[in-house]
Every structure is written in C-alpha cells, then in structure tokens.
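Every protein chain of the complex appears in place save one, which is left out.
Chain naming follows the written order as A and B, and within any one chain the residues start at number 1.
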Amino acid sequence: MAATDQPIAQPYDFLNQQLATKQRGLWAQAWQRLLRNRLAVAAGFVLLVILAVSLAADFSRTVQRYDPTVPDFQATEQNPSRAHWLGTDTLGRDLWARLLQGTLFSLKIGLGTQVIVLLIGVTIGMAAALAGRYSDTVLMWLTDLAYAFPDLLAIILLRQVLLGRDWPIIGEGDPQIPGFNGVLLVTVIAISFVSWTTVARLVRGQMLSIKEQDYVAAARAMGASPWRIVRVHMLPNTLGAVIVSATFGIPLAIFAEATLGFIGLGVPPPNASLGSLIGSGLDAIQVHPVQLIWPTLMVATLMLCFTFLGDGLRDALDPRTRR
Amino acid sequence: MPRELPRRRFREETPMVAYTVRRVLAMIPLIVAIATITFILMHAVEGGPFDSDKPLPPATLENLKKRYGLDDPLPVQYFNYLKNLARFDFGISIANNRNITDIIRERMGVSIQLGIATFLFATVLGLGLGVFSSLNQNGIGDYAGVFIATVGAAMPSIVLAPIVTIVFAVKLGWFNVLSSDYGFTDWLRGDFSNWRQVVLPTIALGFLPMAFIARITRASMLEVLRQDYVRTARAKGLAEFAVVIRHAARNAMIPVLTVLGPIFAGLITGSLVIETLFAIPGLGREFVRSVLIRDYGLIMGVTVFYAVVIAFMNLVVDLLYGFADPRIRY
Partner (left out) sequence: MTKSYWRMLLSLLAVFVVVVAAACGDDDDDTGGKASGAAKPSGTITIGATQFETWDPHFSDFAQDITHFVYVWRGLYHLDVNDKPQPAMADGQPQVSGDGKTYTIKLKKDLKWSDGQPLTAEDFVLGIQRTCNPDVAGHYQYILTNIVGCDDYYNAANKTPAEKEELRKRVGVRAVDAQTLEVKIQEPQPTFPILLALWPTFPAPKHKLANVDAPWPGPLENVYNGPFMPSAYTEKATMELKPNPNWVGTPVGVEKVVLKYVDDPAVLNNAYRTGEVDATVANKPELDKLKTEFPKELQLYPATRTIGLEFNVTKSPVDKPEVRLALSQATDRATLVKVVFKDANTPTTSWVPPARNGLKGGEYDSILGFNPTKAKENLAKAGYPNGQGFPQLTLLLVDSQTNKLLGEFLQAEWKKHLGIDIKLEFVDSKTRSSRFNSSDFQVVTGGWQEDYPDPENWFLGLWETGGSINKTKTSVKALDDLIAKAKFNTNDEQRRQLYREAEKALLQEANGIAPLWHTLAAFLVKPHISGMVENKRPGDTFVPGDWYIELWKTSKK
C-alpha cells in the first residue's frame, strides 16, 4: 500500500511545502498586525492572565487561598477584607476561590462550545456552499432543521435527556477527559447543538459571495484546483466573519449557561460556573450585592476582552487590511 | 430550438418563485422531523405531567392519563398527534385544559410586539453604531462605538434586567416594575398610557442583539470598504455618502442579514428571562415552563409553532440575500 502511495504523494508534498512557507508568511504578517493593535493585545493579555490565574487556582491552594466548596457558618456574607479578598457567600465560602472556580468552568464551557460549533459549522457551511446543489440542499435542510428547533427548548431537552445517565465520557462519575466532567460536557453539547447553525449559514453565505468574486474567477481561469481555491482564497477570506462570530460565541455560551441556571437547570454543586454564581448573587442582590458584583464583572470582562481580541484578530487575519 | 426558448426564459425569470415554492414544500418534512425529534426527546425526559409535589393516588393517575389520552402506547400517541397536526389541531394543554392554539395565539401577540419593538431598537442603533465605527476604524469614534455596544451587551440579561428595574423603576421611579400590559395595540388608538411599561423590557432585551448587529455591521463594512468597487466608486468622485450607502452598505448587509434573521426570529418568539422578570404575558415564559411541567401537548405545540416561524424567517433572509447581492443565484 505504502509503496503505491509514495510516488503520487510526492509532487503534492512539494506543492504543500511551498504553500506552507507562503502561509507561514501570511500568518507572521497577521501576527505583526495583531501586535500593533494595542487594544487587542491588552484584551488578549487580560484573558491570558484570567485563564492562567483560574487554572493555577485549580492546581494550587496558594492561589486559590480557600477551598471553594467548604462553608464556614461563622463567616457568612462578609464584605471584602484582608482575610477574604472578595468577601464570602451565603454559606461563608470564600468568593475569590468561588470566582476562580466559576471562571474556569465558564471558560471551559465557552471554549468547548466554540470548538464544537466551529468544527460542525465550518464543515457543513463549506460543504453546502461548494459541494454541489444536491448536498447543498441536504445540508441546508439539516441546518434548517437544527436551526428551526427553538434554542432553549433544545438545550433543556438535550440536557435533561443526557444528564445523570451512564453515558461514556459525558456520563456520571470521574471525568474521562481531564478537567471536563460529564455535567460540563453535557452543557457544552447542548449549547453547541443549537449554536452551530449560525456559523454554518455564515460560512455558506460568505463563500457563496466570495465564489463570485473576480479573484476567484481569475484563479479558476488560471486552472487552480477547486481545493486550492478553497484553501488559498475562500477559507482565509471567510475567517474574518467566522472569528467575529466565534469571539461572540464564547461569551454567548457563557450567557446561555447562566440562563439555564436562571430556569433552575444550572450546573449542580460542587461545580460552580459564573452563571451559578450570578444566580446566587441575584438572590442576594438586595442584602449582599458583592456576591453579584464579582461574577458579573468577570462575565463583563470576558465579554469585553473576547470582543476586542476578536476584532483585533479579524483585522489582522484579513490579508487585505491596510491602514 | 425555437420551442425551447420560451421555456428557458420562463425558468430564468422565475427562479425566485420556484425557489420559494421549493423551500416552502421542504418545510413540511422539516416540521415533521422536528415534531418527531421533540416527541422522542420529551418522552425520554424523566418525569411526567402528573408527577406532582404531592403524590396523586393511583386511581387519580389512571383517570388523568385516560382523560388526556396518555394511556395509549407511545407510537399511537405519536401518530394521533401527527394526524391532528395535519389539521392544525395542537390539542389540549394538560396543565390548564385550554386549547393550545388559543394559548399560542394569545401569548404570541405579546411576544411579537415585544420582539418587533426590540428588533427596531437593536437594528437601528446597531446598524448606526456599526457603520459609524467602521468609518472611523481605530479612531476614537470606533472605540467609543464598540465600547458602547460592548458594555451594553457585557451583562447577561438576567443581571441587566434586575439592575435596570432597581435603578430606573424602584430608585428613580421613571418606569414600572411590572409590564403586564406590554403592547402597542393601544398606541394605534392614541392611548399611550402603558409607556412606563414598555421602555425597560425593550432596552434590556435589545442591548445584546444591538451590540451583535453593531459588531457584525462594523466587520462587514470594513471588509467591503476595502473592495475594489468601493475604491472605484470613490475614484469616480462619487459623494462619500453615496459610496457608503449605495455601494458599501448594500454589500455589507449580506453577513448582517444572516444574523438579522435569527435575531428577529429569536426576538419575536419571546424571551423567557425578560418576560419573567418584567411579568410580560408572552410566549417565552410559556414554552420553557411547558418543558418543566411536562405539558406534552404544549411542548409540541410551541416547538412546531416556533419551527414554522423560524423556518419562514430563514426563507425570508435567504430571499433577501438575493436582493442585497444580485450575484447570488438560487
């Protein structure tokens, strides 16, 4: 098998290498452009710090300072102090530890959702736009199907059906993907299920539009293979819109999870997400507002940072951006 | 050859009509598929409509199941449902014995009004901010625009709604806490007495879509403004306004339209959070509750209804594509 493959593969390898060098050049330029965007750099930096601190807290009690799950009934609903930097919650748990725990959980939900959304959305959107009328019809019908399903209803139903049963990977018990337990994955899957359609439609729309552009026609006239046209011209040109959508998707997924908590279908303890922290904060909005302020600030910060970073990435990745 | 000519011409002149008909027909299997998936999922969920806090005696359970036809085997229930659906009969709500079509019709009216008002708010401001930002790329105006849009959307509505209520209704007293009479039908008759009830929900619901529209618009405008034809238009010496509106904005609308459709559909189908927190009698409150109380008929009714609305909205967006970008063929 290998022997027959060899000679055919070789010329492509040569081509690929050339392409790779060229691509690397483009990516390097993009990186340079990104670095020039101070706002995006700052946002990215803040995000990295948040991610690093919440990850570190997950591993080290020094950063975490308190066990986020252990109550202290002698120290309930305290305001920020030297002992408790952000105060304590209704059960006397340290809000700093809780906030970091919730942030990490929510980041996992946001990122996990977008990974799945992009995988499904880009694949289906691209295939629909490029693989001919028949598959376009079928794929768009599928997209319409998932899309016409009321979001919250689908999320709730899926969550209810999936949760608390003995599935592999997403089931009960110890997490099989480190750091991603069953509850988290079920939430990610449920939210992804309703989110990918937007990306698919966006990608298809962009690609249909680009397909008619002059440079694509020119490339086609020059005899470029369809795959090359897709890879060199269409995918990178779609990226801007997809990244904008994905950047917004992360906080939207975090929001969606928070809404689930509002209905009474949030992540169960001992997990805590920004959504569940906001939920308990809302109950305390009149009596102990710091419980609401910290997670809300964190959600807002994440939203702002992902937005600015997404903008920067978009400007940087678009090969035609010129100041 | 001569005989073929009129036929070809016909096909070329009416691709949009044919496309529309095809899409509408495709909705039928779509609705059936959605009804089927919902039916399977909702029966897979643990707990039934008669599992109440206070357990019901066995005799009562039996009688209730019989009353609502839930004593039939599931496949029978399923085909009965599809049969009724074909006659546009959604059945009776288990929770309150009312005709589901009546419930949806009543509630939908309110949700649509909330949705349209919010959509107008979000679209006008969102497009404005987006275009404005794009014309000022990386300038102070850009940052200001992005900042306004983002800060507004940075708070989830479950936080935004209570906060605007406490600030603008409880503390300042400008608006009402309860928006039970939300709606604009009285406005048509010149009665604006419920204006204190419509402002807060509209803004609280509209901020997130507004920011989203602004961002997509900005991104898309930036993309388009760099295109050759815009440069050409500018080089031709066209007025900047004409360039922006006629050439850039129109093409920049394509990605925006992709998001406007879902946003519109999402808004008019009601918002659970806003309707709950402002006590608006809309459909959004109903349909999450229908799942939570396992009101099977209502779950199906609302899902199918939403699916039809969203599928139509989807079709409208696709048709608008063609309007915005004539290069797209169906």
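By our rule, contacts are C-beta pairs under 8 Å (C-beta built on N, C-alpha and C of every residue); 3 or more make two chains touch, one makes a residue touch a chain.
What you are looking at is a predicted structure, and each value in this text was computed from that prediction instead of being measured.
Screening A:P150, A:G279 or A:G312 against the full complex identifies A:G279 as the residue touching the chain left out. Residue-wise, the contact with the chain that is not shown comes from B:P57, picked out of B:P57, B:P73 or B:G237.
Taking the complete complex into account, residues 45-49, 51-60, 62-64, 66-67, 95-98, 103, 106-107, 124-125, 128-129, 131-132, 135-136, 141, 162, 165-166, 169-170, 173, 176-178, 180-181, 190-197, 199, 239-241, 244, 276-282, 285-286, 292-294 of chain B touch the chain not shown.
In the full complex, the hidden chain is touched by chain A at residues 69-71, 73, 76, 90-92, 160, 164, 264-266, 268-270, 276, 279-280, 282-287.
Criterion: only the chains that are shown with their structure count from here on.
Separating the CA-averaged centres of chain A and chain B is a span of 23 Å. Against chain A, in their complex, chain B makes its touches with residues 26, 29-30, 33-34, 37-38, 41-42, 44-46, 138, 143, 146, 150-151, 153-159, 162, 166, 208, 212, 215-216, 219-220, 222-223, 226, 228, 254-255, 258-259, 262, 266, 269, 272-273, 287-288, 291-292, 299, 302-303, 306-308, 310-311, 314, 321, 325, 327-328. Residue ranges of chain A in contact with chain B, taken from their complex: 37, 39, 137, 141, 144-145, 147-153, 156-158, 160-161, 198, 201-202, 205-206, 208-209, 212, 214, 240-241, 244, 248, 251, 255, 258-259, 262-264, 275, 278-279, 282, 285, 292, 296, 299-301, 303-304, 307-308, 311, 314-315, 318, 320-323.
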